[in-house]
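The complex appears here without one of its protein chains, the remainder shown in place.
Now for subunit A:
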Amino acid sequence: MTELFIRLMRKPQGFVGIVLLALIAAACLFGPALAPYAPEKIDFLGRFRAPGWQNWLGADQFGRDILSRLMVGARSTVPLAFIATFVGSAAGATIGVGSAYLGGRTDEAIMRTIDAVMAIPGLLMALLLVSTLGNGAGNAVIAIAVAFAPGMARVTRSAALNVRNQDYVKAAIARGEGAPWIIFREMLPNVMAPIVIESTIRVSFAVMLFATLSFLGVGAQPPASEWGLMVADARQYMHQAPWGLIAPSAAIALTAIAFNLVGDGLRDALNPKDER
């Protein structure tokens, strides 16, 4: 574990990614305590105040401090994207390993169905689910998790197919172990590496998807300082205060980049042979 971390930190991309992630984690944990102002504090004299010493990143249409809103908003964006990815990955991984374990025609049928489900673009799937379940951050998380599961199933299954033919799995079958034991105790631990890599990269998609749903008005609801919502708000005032638009956009992009970098870094660290 420590060795992996060192190898991850040695590459510039891994290092930058880890540093960014640490900053984001700090914002999620201590954001409200560190923020210079309360995120909902309205200051009518400071409407559309440009970035400066009073508001480092400027102020929005109500004079609310954008930096403070970003720092507090990290909590209502990143952890939710994380949860959605985790739930989606867990479900997808279980389906994938299960499919590889069953093998043969069952596996074929499951995978063709997964392929079919993936014909529905992720955003469309999420929109359909949210429109049925009702708007809100919680339902957006469920929708993203469901939208992610098929992709994870496919990735996991291709890794699990190799494991399926290993002697220890055959031995477990010969011992007469049940399917749940073989799937969760024998096969799943041995396909964790690709699952972790894929999930890390997917968190960045989840952050973007979640922000997009909020932007479209079906995810987090006002007055939450969710980043996608902040962009949607600032769009009407982009003449007077372009910083209101740029700051949350940059926050989303940096978060997505951080998870992408760490995911790619992990891939390199776990497969030292591949030099790409």
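In this section, a contact is a pair of C-beta atoms (placed from the backbone, for glycine too) under 8 Å apart; a residue touches a chain by one contact, two chains touch by 3 or more; residues count from 1.
Convention: contacts and distances are computed from a predicted model.
S.K.: Would you kindly match the missing chain to its UniProt protein name, picking from "Helix-turn-helix transcriptional regulator", "Substrate-binding domain-containing protein", "ABC transporter permease" or "Acyl-CoA dehydrogenase"?
M.R.: Checked against "Helix-turn-helix transcriptional regulator", "Substrate-binding domain-containing protein", "ABC transporter permease" or "Acyl-CoA dehydrogenase": the hidden chain maps to "ABC transporter permease".
S.K.: Which of these touches the unseen chain: A:102, A:128, A:161 or A:196?
M.R.: Answer from the full complex: A:128 touches the omitted chain.
S.K.: Using the touch definition up top, pick the residue from A:155, A:169 or A:231 that touches the left-out chain.
M.R.: A:231
S.K.: Among the options A:4, A:19, A:38 or A:120, which residue touches the chain absent from this view?
M.R.: A:120
S.K.: In the complete complex, the non-displayed chain touches which residues of subunit A?
M.R.: Contacting residues on subunit A, toward the hidden partner: 112-113, 115-124, 127-129, 131-132, 204, 208-209, 211-212, 215-218, 228, 231-232, 235, 238-239, 242, 245-246, 249, 252-253, 256-257, 260-261, 276.
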